[in-house]
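The next block holds one structure in the form of structure tokens; read it before the comments.
Yeah, one chain of the complex is gone here, protein chain that is, but the others are all in their spots.
So, subunit A:
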Amino acid sequence: MSYRYTIQHHTYTFDSLTTLLAKASPFRSGDALAGLAAADYKERVAAQLALADVPLKNFLHEVVIPYEADEVTRLIIDSHNAAAFAPIAHFTTGQFRDWLLSDAADTVTLQQLAPGLTPEMAAAVSKLMRNQDLISVARKCEVVTAFRNTLGLKGRLSVRLQPNHPTDDPKGIAASIVDGLLYGSGDAVIGINPATDSPGHVLTLLHMLDAIIQRFTIPTQSCVLCHVTTSLQLVQQKAPLDLVFQSVGGTEKTNKSFGVNLALLQEAHEAALSLQRGTLGNNVMYFETGQGSSLSANAHGGVDQQTCEARAYAVARKFSPLLVNTVVGFIGPEYLFDGKQIIRAALEDHFCGKLLGLPMGVDVCYTNHAEADQDDMDNLLTLLGVAGCNYIMGIPGADDIMLNYQSTSFHDALYIRKALGLRPAPEFEQWLMTQGIMNKEGALISVGDRHALLQLLEGQ
């Protein structure tokens, strides 16, 4: 159906809900590249005014990508929980925004609501919200997951230790791991992006990570971020694999471009569960997403990039992941041009993911051809800390020497924890204190050159 809004005798017409969502989206280069963005500022606000009047129920009847053509749409519609949706079923999108910001929408209410929300509802309401709205509501959400520690508790901020190396040299990786652990990072996961995806190669890295975690009894989990099919093969070989990783997108075609579908993810989920390696919980999946991936794969189907991104969260949600993060600034300036667009997108992604019940982290990052720098990352990091982000990345000096982009550093994690009084995951925090790395006040202790972790590379 079409939607209209009249401003000063000029009637703006939007031929479908898909168009309305796209035109209502705050400006970003990717939507302009796809030819989906509003023509000017006024058309954008007209679309937001029209969107505010759209009943939430419409999103269950008018889908953005046809049900028959897309398994992600089928997943969204078929898994919708009508009972959870019932308390807000009478709202328009605009009323939903006002309600989310009211005191009536508290932590428990939002947790109960999550299965009743579709990604399109979350995306739609986010388009009406200012940055502070996205922060306020996300801050009320709490999504807790567990494997060998407990992640996502309020007042906690975890860090993925990302010790990448251009040739996957085990000593080079170990050096970065030691550096990160001694800076209090690594509670979300110790996660390596491998330079190559071959199973034998990944297996070597898995054994190495497993040995470090066991030797120092670190209450954390490891992951080598290889393709899901590689993980599946390794599970069959009984590899010491904690988490299955996969990049996912919000359309069936996007996932096809990643070489995955829902059945394959289901198979991998079951395989990882069968290893029973978690001690505190059974969240065994790790997903990465990012606005622009569908357009990049020419698989967006006329849907704006933020709505596509929210739909990726439906895919992630099906498999009860331990970790989900948007790699927000990695994709480049043709999708998110500058610091302003990256910051906005990150807050949207974090909000939508949390609202849908996902343990959202954010890779606060940019490439060298984007109009952004470390100051923009400081701003975003601080905003996400206030918003209650589950975890960020920790990379030595914020410089990933394998993937050639800039993210957040171990120092950045220390900054945000100190500035906002945030602490690591409880089990990991205890370990840091036992190891003499952090004191009860959360301050880093200067370790001596005889610290046990420093013996890891001794004699090498």
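FYI, a contact is a pair of C-beta atoms (placed from the backbone, for glycine too) under 8 Å apart; a residue touches a chain by one contact, two chains touch by 3 or more; residues count from 1.
Here, contacts and distances are computed from a predicted model.
Per its UniProt record, the hidden chain corresponds to "Ethanolamine ammonia-lyase small subunit" from the list "Ethanolamine ammonia-lyase small subunit", "Spore germination protein", "Carbohydrate ABC transporter substrate-binding protein, CUT1 family" or "Tetratricopeptide repeat protein".
In the complete complex, the residue from A:302, A:397 or A:436 that touches the missing chain is A:397.
Only one residue from A:320, A:367, A:382 or A:430 touches the chain missing from this view: A:367. Among A:176, A:193 or A:221, only A:176 touches the chain left out of the display. Touching the chain that is not shown, out of A:116, A:249, A:333 or A:357: A:333 (per the contact rule at the top).
One chain of the complex is left out; on subunit A, the residues touching it are 29, 32-33, 163-166, 169, 171-176, 178-179, 182, 333-334, 337, 367-369, 373-374, 395-399, 401, 404, 406, 409, 411, 414-415, 417-418, 444, 446-449, 451, 454, 457, 460.
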